[in-house]
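Omission of a single protein chain aside, the complex is shown with its protein chains in their original locations.
Our next item is chain A:
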Amino acid sequence: MEFLKLDHIHHSYFSSTQAKEVLRDINLDIREGEFVSFIGPSGCGKTTLLSIIAGLFPATEGKVFIDGEIIAPHNQALIGYMLQQDYLFPWKTIEDNVTIGLKIMQRDNKTHKVTANALLHEIGLPHVGSYYPRELSGGMRQRVALARTLAVNPKILLLDEPFSALDYQSKLKLEDLVVETLKAYQKTAILVTHDIGEAIAMSERVFLFSANPGMLHKVFEIPSELQQLSPFDVRQHPAYSDVFQTIWKELESLG
């Protein structure tokens, strides 16, 4: 039984001068607890697709189902969304940043502090609750952003190039942390990335999109021996470069 279902999604952006078709007939299913990646040339509509899944705006055509429920603005599923930058609120402490989602959803106030502390502990930053974002490094801030998305206990995580603004070392560490944490919480997740290696290292399946308009071009199943490993170890595995080559060639063929 699929957990997320995209059913004939089309999307166009309209402006006063033109209608721009961005997504054409996207159909896909994702299982509960699965970690998948979307890759494709920039401008192929990956961010648009995530926004539609998140229910931020409706697709011009087609339906999104999460856990059997149809998604629309004002009927959003509980989703966690991570962006390219952390977008922590500079005027809030780390603790308040982590619990902002709970505050918005008006969940019981008393447990916020406990939740925040538990999550900060989980991401390896147990003592920064009273700090302000500017006092942390980029990698630490992105980890806090992960804690913020997990705080509301979302059904699905949407990660829109969350590592692309980080230095390589922080990126590798954060990849491991994200995979580990999501496995522990058994979360379903979609990662958007332009880094083929990252997609292979982190996910179980890779969805390749082509551009103009964005269409689902091909789906790659990552070999199960790679799926067992942490992202860092996947990159060292002999099977890794074969998979990389396959996806690379396919991406190249898109021009």
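Basically, contacts are C-beta pairs under 8 Å (C-beta built on N, C-alpha and C of every residue); 3 or more make two chains touch, one makes a residue touch a chain; residues count from 1.
Following the convention adopted for this analysis, contacts and distances are computed from a predicted model.
This figure omits one chain of the complex; the name its UniProt record holds, of "Glutamate synthase alpha subunit C-terminal domain-containing protein", "Succinate dehydrogenase", "Zinc-finger" or "ABC transporter permease", is "ABC transporter permease". Contact with the chain not shown here comes from a single listed residue; of A:Ile79, A:Val98, A:Leu146 or A:Leu174, that residue is A:Ile79.
In the complete complex, the residue from A:Ala54, A:Met140, A:Leu182 or A:Ala201 that touches the missing chain is A:Ala54.
Against the chain not shown here, chain A presents residues 54, 56, 76, 79-81, 83, 85, 87, 89-91, 100-101, 103-105, 132, 134, 148, 152, 158.
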